[in-house]
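Shown here: the complex without one of its protein chains, the others still in place.
Moving on, here comes chain A:
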Amino acid sequence: MTIANAGYLEATARQRVRRFFDAGSVHEWLGPAERVTSPHLPALEMPVAFDDGVVTGRATLEGKTVFFAAEEPEFMGGSVGEVHGAKLTGLLLRAARDKPAAVVLLLDTGGVRLHEANAGLIAISEIQRAVFDARAAGVPVVAVCAGSNGCYGGLGIVARGCDWVVMTEEGRLSVSGPEVIEAQKGVEEFDARDRALVWRTMGGKHRYLLGEADALVADRFDALRLAVASFFGRTRAIDLASVRAEHAALGRRLERFATAGDATDVWASLGVAEPKAVPMLTPGDFVAMADRVRERADA
């Protein structure tokens, strides 16, 4: 497969940015030429990246100005260090000030960069506050969780604090990753090598059926950009009514699926006719089926 034909999943952050947004529209802030690197990795004799593993800037999508960030999957697992995190916070605060049509976060991360552990965790908390600031300013914030590392750790929480979450079947969204659960709780709790288990527990189709994701599309740039553009001009309030609605939905989810041992049990109790066939469905067929039975987190 050539790069030109490859999907989003296998692409680098810069390939993603170039192919996601309108041709020639990408303008980077604090790009590699500025050499804004981690101040902490050299002390550990670790190599740095000239963008600290995240591409940030503005571009247009379907002709509308958006601010974007794209995490580089190949640099330390897309992890959040001090600089990486501050670029995301700065982008979101700038969005709250300048009010672009949307902020698009192409997340691809294991979460906190352990080599900068404390600074990474604090950075994620600052990103979370800044997401809420951008949303309060009326800017829709869209998280795309479709990358090869998945979207894990604190950024998994941050993604769900955005207005909208777009996923692919291959994308994963969770707080604790399979390896972390297995390492801490044992292989009986989670067998991280069981890829089918990983995908049905944390993958895009399950997240869409639960209402944790708002769109599920194929691993293709055209499909992903259409999904993101569909959220232009659509914001979700963060107010008492909206958290009340979410509270009711999350309470219902706990009740409905209290006895489910596996995601296939959740799908069966949702009324999916053939739970075992879900992984085989194309995104189009899946969404057509899922839209009849899926839970929602906001209603």
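We take it that contacts are C-beta pairs under 8 Å (C-beta built on N, C-alpha and C of every residue); 3 or more make two chains touch, one makes a residue touch a chain; residues count from 1.
Quick note on the criterion: contacts and distances are computed from a predicted model.
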Protein that the absent chain corresponds to, by UniProt name, given "Putative cobyrinic acid a,c-diamide synthase", "Simple sugar transport system permease protein", "Aspartyl/glutamyl-tRNA(Asn/Gln) amidotransferase subunit B" or "Malonate decarboxylase gamma subunit": "Malonate decarboxylase gamma subunit"
Selected from A:Arg19, A:Lys87, A:Lys205 or A:Arg294 as touching the chain missing from the view: A:Lys87
Residue of A:Val17, A:Leu173 or A:Leu270 in touch with the missing chain, whole complex considered: A:Leu173
Interface with the unshown chain - residue positions in chain A: 29-30, 36, 38-40, 43-44, 56, 82-83, 85-87, 89-91, 93-94, 97, 112, 114-126, 128-130, 132, 136, 153-154, 156-161, 173-176, 180-181, 184-185, 189-190, 201-202, 206-207, 210-212, 238-240, 242-244, 246-247, 250-251, 253-254, 257, 260-263, 266, 297
